[in-house]
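Let me begin by handing over the structure; questions about it come next.
A single protein chain has been omitted; all remaining protein chains appear in their positions.
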Amino acid sequence: MSQLFDITLIALLIACAVAVIRTKDLLAAAIIFSAYSLVMCLIWQHRGAPDVAMTEAAVGAGVTTVLFIVTIARTVRRER
Amino acid sequence: MAYWPHWLVVVVVAPLVGAVLAPVVGRGRPKVVALWALAAMGVTSLAALNLIVRVAEDGPFSYDMGGWEPPVGIELRFDEFGASVGIICLLGMLALLFSYRYAEHTLPTERVPYYYSLMLLNLTGLIGFVVTGDLFNLFVFMEILSLSGYALVAVSGERIAEMAAFKYLVMGAVSSLLVLFSIGVLYSVTGSLNMADVAARLGDWGARSPAMLALAGLSLGFMVKAAIFPVHIWLPDAHAIAPSPVSAILSGLVVKVGVLGMLRVYQIFYAAETLDLTGLNTLLVWLGAISIVMGAFFAIFQEDVKMMLAYSTISNVGYIMMGLGLASSYGLIGATVHVFNHALIKATLFLSAGAMIYRTGYRTLHDLRGVGKAMPITTIALSIGAISIVGIPPTAGFLCKWYIALGAFQADQPFFGVALVFGALFIFVYYIRMVNAFYFQPATHPEIAEVSEAPLSMLVPVIILATLCLVMGILGRIPLSFIEPAVTRMLAPLGG
Amino acid sequence: MEVVDIRPMLAPLISFVCAGLVFATGRAAFWRRFWSLAAAVAKLAVVMSMLPGALRGTVYVFKLVDFTPGVGLGFRADALGMFFAVVSSTLWIFTTIYAIGYMEREHSRMRFFGFFALCVSTTVGIAFAENLLTLFLFYETLTICTYPLVIHEETPEAFKAGRKYLTYTLIGGAFVLIGTVVVYNLTGTLSLAHPGILTSSIDTGTLGLLFVALIAGFGVKAAIMPLHGWLPSAMVAPTPVSALLHAVAVVKAGAFGVLRVIYNVFGVELLRDLPFAHVLAYLAAFTIVTASFIALFQDNIKRRLAYSTISQLSYIVLGAALLTPLAATAAIVHIANQAFAKITMFFVAGAIQRTTGKTCVHELAGIGYRMPYTMAAFTIAALSFIGVPLFAGFVTKWYLSLGALEAGDWWFVVVLIASALLNAAYWLPIVYLAYFKAPPGTTMRVAEARPTLLVPTLICAGYVLLLGTTANVPGMPFSLARAAVQFVFGM
Amino acid sequence: MKRALVAALLIVAAIPLLSIVAELPPHAAPDSPAYTHVSAHYLEHGAEEAGAENIVTDVILNYRGFDTNGEVTVIFTALAAVLAILLLPSEERVEERPAPAMPVSMVVRFVVRLLAPFIALFAVYVIMNGHVTPGGGFQGGTILGALVIALTIVLGEDEAHRLLPRPARPWLQAAAPLTFVVIGIAGIAVVGSYLGFPAEEPWQWVRTAWLVILEIGIGVGGGAIIGTLFWTMEAER
Partner (left out) sequence: MIEALWNNLDYAASVVLFLIGLYAVIAKNNLVKKFMGLNIMETAVFAFIVALGVVEGGDAPIHGPDAHPPFTNPLPQALILTGIVVAVSTTALALSLIIRIHRQCGTIEADELREME
């Protein structure tokens, strides 16, 4: 059961990573990146690393995404 | 003689405090912040001096952070290679002094404190990198110096500065990740992060391939930092565009992080005796040789003075890598001494070129013709640097060439000795162009004759460095005898 | 007997300090001249003060810091080194006086005199080098210091010549460096204090490559064919520079290096068992004849002098390569003989150019009437080169022939005779033109060169005579050469 | 073309990499070197020796405190870097600001204002309790930073700038490394080594106090830096 949960999360993680790269809309990519971080955060929580999970949630999903969005707002939204 | 043990902390913490307080001290007072930065480096230099004296008398020593013995806690370790802290402090002081005018005139007042802050952080990172005995701590300091390095490249605000910085950042970040990944691998097979402890436990895990992977990752990561030939592409733009005092630090010191990192990693793997390093050594020697030639080759086609100097850094790191890869005692001695001497020489070159650019506003050889008459002292310093970097005796550069060539013959690889000596000639080709332009060819811009000598805060560092280039050629034995025991210790497991 | 004494270091140091003073104060003509002359005299005095001791067999040694274990910056005035030092510091005085006159209206005189002094400093450093590394150090410095002199004119042609000069000599320097490294790696020492430091225990292939590297390295400056290409091009430099390059400093440094390699690095004993020296002798013989032959067709006086130099330098190399005491004596004394004669010729060429503006052989018709003293000096030098008895060149040829016979290679004597004939063929026409071919319809008035140009010329010519007539008088350079030979051959 | 090549190369590179990671000590095995050497010491003695029940906090602030000292320096470096690159000269700063790119709805504004004190309280809780529960200085600091960001979006920059008074700003930004240096020097004075904590019987409350001070320093510094980073990048037009 736990194994299955793990595999599902990892598959989701890789899917998110591929989606981040394939999405042309940078804003969407940034949001997917945020989701990727949250999945990662779930995995870590599940692995018994709550400190890291919490940091990743705050920094990876939060601050990094905000910074990406600010950048995209200041530059261009679509990749060519 | 008893020594106050905490100098080893001071040497890292003093520039750090200087850096974080620079914005507090320097708000709206760019002159004060320069003095503040110099004072911070002064304290650091004092600490470095104490440490060097101590290591010369008693040999290597260490400091347990928080009183935790390694491998539980972090250990700072100061050995003979650590004496590079001395040159870091020296160059740091001189570059800061040189920055005084530069920052005042080129940067907006608001950004000046942050410029100094970044300089000091960079030096903090360098010093920490050199003195730490813990792999992860090494990574942390490497990040401090890398991040500040990327920013310092961009700080000039010139047109392609940001692009150069970004290129530098991406490659640097990837290489840092490789290093971190390899540290993780080493940790997984040894359970420790302390370098000495890792070395002792590396053989315990049955499979060798993880150690090999770690070695490969660390080598590749540090090669990118050292800008060895195929992964050098970030260097020329970054070093040429950066403000001259920054270029001096980047070319003289930051690039050496790759080399010193390599040296430290090698110490681990040599001591562990689990892997045969011959293959990697052969690769290093070849890459070193190719870097020498390619660096020189590209430099020949440059018109921009600082671009030339940047390419010449690639060549010179090639020397060092070759010396490392030869794995003979003379080769290693040559390599380590070249780490010191190249720092001196390249700083001389970049700072004197910077003084010329500051005064004239031109940066190509063609535009700078005839500057030798207008700025005699600066130009002489630049010529001394040029002669030195080619390795003409009796300057600092010669000794390294001599030792590395000797190391090649000692290691029974005469081809590389010959390649090295003739590679140096190749380098001479573009330096002679430079000297010709500055001294012997008629000025392109007549107004260049009106230019006055560089201001004192720029001239003093340049003079000191040029003098050292000469003095270290004659007294080169001093750093050498200093390094020798460390090299012997390092090579001891090889039976050489 | 070895004595620790600062004088071997003092000698190069004087010129070095002089260079510094010239750069510091040399905008004023007076100080420039004053320092140059004072240093020249002081240096000669220092060198000469060691001469009596050197003749008695005392060797003055002075060691500074070590570069690498056992090898450091060290100075050692043995007989061979003293010989070279005496010649170069004597000639420096004359060249300085001459240069002051010659360069009167030139640009960048401070630079000229500064680097001039540096060149002499390094030359004496080469003479007194205690080990191969110190020798290399000064050898390379000499290359760098002559560069600003070669391109002094700052014309495209001069830059081209300078580039060529650097290319040749720096590649030569690289060879020397490699050779030095190998010697150190093989033996752990680089000292030049012994008659040979290599031993036959090293395999022949390595020794052969080493010999090639070292001889090629020094041979570039000694202009052994086919490494001579830089020398004729370097003729674009001002005449005192040519004099310095061809008679005193650069080329002699190369030849001296060859002597050191043969006598102190390999040693006569070792080389006798190996075929390399013989090959070198053939190469030298080839150079002697070929360069003389090329000289025949040169119209520019200085170019003709250049090829003559190439030919004459190979006398030294040949003498060394024959490995017999008599030939060695010839090789060493030829350093002096060639130097004085060749410098005389360059002085003459320069004086003619400065006084009349003529630079080619065919323009010299009747010049003997106009500049009788100058041309007399020229004639003396020419006769010396041909090898007429009573002139310096004869001494060389005599001993060299004896040495060749001693070595059992009689046909080198043939080479020497051929060379003498060729020398006659390219020098005598000039003398003939000068004295017996007055251009029709012009009455020639005597219009000699300036005294600063003329006096050094005459003194040097006088020396040529002196060296030829009194070679065996004790206290002359010849006895020094003999002392050196005795040391080298263990006699 | 280029992309296909890169992808192919990377797939080729994946094979040796995967085969090597397969040879690493088995995942999650309790007898792996990583678990039995240094970490075993931490887990066994951490709580008594280092003073926090959360062993991760022990490692971060005590055993490997110097790493964290470096870490806070890294984020300060990022701040200095961004300011050195983006900080606008004062003469450019006075010009009138355009309206926010996205108008913020009433509801959002109200909710953020309402929640702000609670978020701040939560951040303080995370910071102060880092030594007993998951979380700690940096996590709390990030929450503070996020709060600053949210308030900036809602209130506009000028209002939000008041959160960090200008004269105090450089001090706040430097808070984290400075706290470390101060505690480090206190360690030299009291225990005799940099970042040393007193562990003997009656002084354990000092140790706890120092841990909390460090957490607060990291939290305040981290929050200030993240807020400033956002402002600086956002102000660039």
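Order of writing sets the labels: A, B, C and D. Residues in every chain begin at 1.
Please note the rule applied: a contact is a pair of C-beta atoms (placed from the backbone, for glycine too) under 8 Å apart; a residue touches a chain by one contact, two chains touch by 3 or more.
None of the values given here were measured: they were computed from a predicted structure.
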Q.
Checking the contacts here: which visible chains does the omitted one touch?
A. A, B, D
Q.
Of the residues D:Y42, D:F197 or D:W210, I need the one that contacts the missing chain.
A. D:Y42
Q: Touching the absent chain in the whole complex: find that residue among B:A14, B:L147 or B:L263.
A: B:L147
**Q.** Option from D:L164, D:I188 or D:M233 whose C-beta touches the chain left out
**A.** D:M233
Q: Name, in rising order, the residues on subunit A that touch the hidden chain in the full complex.
A: 6-7, 10, 13-14, 17-18, 20-21, 26, 29-30, 33, 36-37, 40, 43-44, 47-52, 55-56, 59-60, 63-64, 67-68, 70-72, 74-76, 79-80
Q | For subunit D, residues in touch with the removed chain | A | 2-3, 6-7, 10-11, 13-14, 17-19, 21-24, 26-30, 32, 34-35, 38-39, 42-43, 46-47, 53-56, 58-60, 64, 67-68, 70-72, 74-75, 77-78, 81-82, 85-86, 132-134, 138, 229, 232-233, 236
Q: Kindly note down the residues of subunit B that lie in touch with the hidden chain.
A: 136, 140, 143, 147, 150-151, 154, 159-160, 162-163, 165-166, 169-170, 173-174, 177, 180-181, 184, 187-188, 193
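The rule is short, and it goes like this: only the chains that are shown with their structure count from here on.
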Q.
For the interfaces B-D and B-C, which has the higher count of C-beta pairs in contact?
A. B-D
(Q) Suppose each chain is reduced to the average of its Cα coordinates; what separation in Å results between subunit B and subunit D? (A) 30
(Q) With centres defined as the mean C-alpha position, give me the subunit C-subunit D separation in Å. (A) 74
Q) When the C-alpha atoms of subunit B and subunit C are each averaged to a single point, how far apart are the two points in Å? A) 44
Q.
Please output the residue numbers of subunit A that touch at least 2 other chains, ranges allowed.
A. none
Q | Contact footprint of subunit D on subunit A as seen in their complex | A | 50-51, 53-55, 58-59, 62-63, 66-67, 70-71, 73-74
Q) So in the complex, which bits of subunit B are touching subunit C? A) 387, 392-394, 398-399, 401-403, 405-406, 409-410, 414, 417-418, 421-422, 424-425, 428, 432, 436, 439-442, 474-477, 480
Q: Enumerate the contact residues on subunit C facing subunit B in the complex.
A: 64-68, 72-73, 133, 136-137, 140-141, 143-144, 147-148, 151, 154, 159, 163, 166, 170-171, 174, 177-178, 181-182, 184-185
